[in-house]
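For this depiction, one protein chain was excluded, whereas all remaining protein chains were kept in their positions.
Chain naming follows the written order as A, B and C, and within any one chain the residues start at number 1.
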Amino acid sequence: MMFSMLAWNTDDWQIDLTDALTMNRHWTGNGSVADYIPELRWGDPNQLGIVVTSNYGSIKAGDCGMEFTLQSIVKILTLMLALEDQGEEKVFSHVGSEPTGDPFNSIIKLETTSPRKPLNPMINAGAIAVCSLLSGQGVEGKMSRITSFISTIINREVGYSHAVHTSEKETGDRNRALAYFMKDVGVLIGDVDEVLDLYFRCCSIELTCSELARIGYFLAMKGRLEDGCQLVSKATVRLVTTFMVTCGMYNASGEFAIHVGIPAKSGVSGGILAVVPDTLGIGIYGPSLDDKGNSIGGVKLLQDLSKRWDLSIF
Amino acid sequence: MMFSMLAWNTDDWQIDLTDALTMNRHWTGNGSVADYIPELRWGDPNQLGIVVTSNYGSIKAGDCGMEFTLQSIVKILTLMLALEDQGEEKVFSHVGSEPTGDPFNSIIKLETTSPRKPLNPMINAGAIAVCSLLSGQGVEGKMSRITSFISTIINREVGYSHAVHTSEKETGDRNRALAYFMKDVGVLIGDVDEVLDLYFRCCSIELTCSELARIGYFLAMKGRLEDGCQLVSKATVRLVTTFMVTCGMYNASGEFAIHVGIPAKSGVSGGILAVVPDTLGIGIYGPSLDDKGNSIGGVKLLQDLSKRWDLSIF
Amino acid sequence: MMFSMLAWNTDDWQIDLTDALTMNRHWTGNGSVADYIPELRWGDPNQLGIVVTSNYGSIKAGDCGMEFTLQSIVKILTLMLALEDQGEEKVFSHVGSEPTGDPFNSIIKLETTSPRKPLNPMINAGAIAVCSLLSGQGVEGKMSRITSFISTIINREVGYSHAVHTSEKETGDRNRALAYFMKDVGVLIGDVDEVLDLYFRCCSIELTCSELARIGYFLAMKGRLEDGCQLVSKATVRLVTTFMVTCGMYNASGEFAIHVGIPAKSGVSGGILAVVPDTLGIGIYGPSLDDKGNSIGGVKLLQDLSKRWDLSIF
Partner (left out) sequence: MMFSMLAWNTDDWQIDLTDALTMNRHWTGNGSVADYIPELRWGDPNQLGIVVTSNYGSIKAGDCGMEFTLQSIVKILTLMLALEDQGEEKVFSHVGSEPTGDPFNSIIKLETTSPRKPLNPMINAGAIAVCSLLSGQGVEGKMSRITSFISTIINREVGYSHAVHTSEKETGDRNRALAYFMKDVGVLIGDVDEVLDLYFRCCSIELTCSELARIGYFLAMKGRLEDGCQLVSKATVRLVTTFMVTCGMYNASGEFAIHVGIPAKSGVSGGILAVVPDTLGIGIYGPSLDDKGNSIGGVKLLQDLSKRWDLSIF
């Protein structure tokens, strides 16, 4: 039986959620916090928190008080904005739409694939190319469009961590390699330093689990805000949700689709934003990561909930 | 509005289907019939046919009278049988579950990926590895299990084309390369010639559009036959359906998910088997292929129907 | 000062050779005997022997009594014969002439390089393609041409090890993958099983160090036998000698050229055939291999002698 809002009972669901969190918290011991961006090392590997938002409000369990940086989760937000700014055709002339079996920071396919564009907007190269397509005056102007886009969805003024942004810039040489390669082959337009600065800032935007869940719920509602305003077109939301399924969980997306079946996007800070279409938004924080870069406790928790509540879209 | 069985009106849907076929038939002129297996060259590029099966029966449009060989479509049937035979854990110790950005017959990842197993069961290497896991006495015994499995679903004794089987064997050197590579690295167990013979026979099984639609409906019904018998576990069906989304349409799967959003598996003979979960099974035949190896008219037809009837799972 | 035959003094050189062998024998402890072909496991890792042949006769040191199989060393002999049989243009329409940074059994470049032919005749794929070009009636006929070619050079009837041949056939799946891939893309003509059978037999031809040295001396004399007969054209010898420099020592060829500078070809049985143009032929046997597949003691011994006698061509 598919998860049904008709049957929503906040108390029952809360009991389930708390139980699932308790049962899966131990997984955090099997992973480790990302260390390739120094500032991320401060994450507490024992933390695990979840917020589930529906038409009836939100329930939460575990460690949900923290703000953390979006990292790769922001890729779905910049993609939405680029699609609304430039249209599907323009965006997909710069980035492909196929999943890849390669790691998120791999450069090989940029050289071997014809035409030479990143395979999809969820790998780093693709997300950097998407950033270069955003409208706005300079880095500041584009950044303020992104933050105000997010602010509108979650109804709170958002900002980014300057410490993480600095850390990303200092250690972002692989992303520079990807960007200059794309610049060389004509996929990336504009100034590489500016595009990367924007990309690093976007990765450093800070939200809480509740706010992730709210964005998830916004996607579940097909881009409609709670006041009924259609902020983003349904077509854009469908497209982004599809990418979450085929490439949202790095190169564990296929396995996640099988065992969880919920459109989701993770970041190396330990966040996961998940969407049960028409129904739920889910925000997770758990900085202990598995070897593919996904929150190890978060994935297990979603797998558990998917079974308990029959959330898989498949 | 999501496609709803409550609103099924055979006459209206038939009009829609006929219209969609008429509107999209011209696409067949933009592709070409597969020529790498000589026997496939006999396909008539102008043909395009579709059957849609639901709880209320079937409707059809276009050229549906022909039998044609399953080719890659059989990969979902052998995967189901292997999963039922050996269990998920055993199967996925021999084949991965991640989509790949590489062509269906690429050998590169077998050398570069660690552990060295094919990325997923929908590419040739993966499907060959799956064939090696099927239970049964010899090639004949295994083959008769597969054909009787399919016969049970479609309620008709099925066979395979000896001409196509011979043609596949004669021109199957790339598949031999894949198989021997897998044998060398220990992923493929058993005699290579026998496994390939079985694989080629499976690819040569002949069905009609109606029968593809019936298998699709069987998957839509989560593995339950029309008499109510649960032939295949729901878990297996879910898994197979998920693979249809992430890797069912060769390396155009990502784009197909975005623009059509229906779990589907294609073959180079021009067949497509599609599944609208809980609702519809669809069988298509159109041997004129696009450059990725998918029925060019079939894809356009499904895209049109997905919009008309709101069939996307996303 | 370049090694000079004018200064050849058998006693002095013998003292040098014995000393070099004594000093370098300990390296055999740092490697290990090839195990991927079961029959090769019988090699005694402690053995190391060398024979140096010049105009003045031969000197030897260490373990030179054994016959061992040629393995990859035969690649230079089959290449010579193919060049004489088919001419340079025909041969190089099936195999390239560029060194590769990839391992000898890599398959990747066959898929990624255009045109799709093996990069050079010293990697397995290239040597198999070369075998397919040899003249002769069937496997037996071609094989007897190769053995009689070698017999003429060393003045002794040669044969091949049936045990090793059987072992190669049983474990030759990677080579089968390479051959079928080449068959598929049209580089390899003829029956794959026959070509591989021939290739495996060639690899199993057994010689001693003295005989390797004699072949080396034959190359040093630009293809002239001791009776003055020009068995192979100078152009063919030059070509083969060049390949020994650019790709003779697997993917350690570049380092070997720098530190040793002598044209050489190694085999995983532990043999090395080396050529000092116009001057010396060298045969080495030492089955303990380094991680690139070259005789670890043999390489060190050649490096030592190259310095002592100033043998580098650079």
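The rule is simple: contacts are C-beta pairs under 8 Å (C-beta built on N, C-alpha and C of every residue); 3 or more make two chains touch, one makes a residue touch a chain.
None of the values given here were measured: they were computed from a predicted structure.
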{"item": "Chains in view that touch the one left out, judged over the entire complex", "value": "A, C"}
{"item": "Of A:128, A:164, A:178 or A:262, the one touching the omitted chain in the full complex", "value": "A:178"}
{"item": "Identified contact with the non-displayed chain, of C:57, C:101, C:115 or C:228", "value": "C:101"}
{"item": "Sole residue of A:71, A:106, A:120 or A:253 that reaches the chain not shown, by the stated touch rule", "value": "A:106"}
{"item": "Contacting the left-out chain in the complete assembly, out of C:59, C:164, C:232 or C:245", "value": "C:245"}
{"item": "Residue touching the undisplayed chain, where the options are C:263, C:283 or C:297", "value": "C:263"}
{"item": "Chain C, residues in touch with the chain not shown (by the definition above)", "value": "96-102, 109, 113, 119-120, 238-239, 241-243, 245-247, 251-255, 257-258, 261, 263, 277, 312-314"}
{"item": "Hidden partner interface residues of chain A, rising order", "value": "106-108, 110-112, 173-174, 176-181, 183-184, 192"}
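Here is the rule we go by: only the chains that are shown with their structure count from here on.
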{"item": "Length of the line joining the C-alpha centres of chain A and chain C, rounded to whole Å", "value": "55"}
{"item": "Touching two or more other chains - residue numbers and ranges from chain A", "value": "none"}
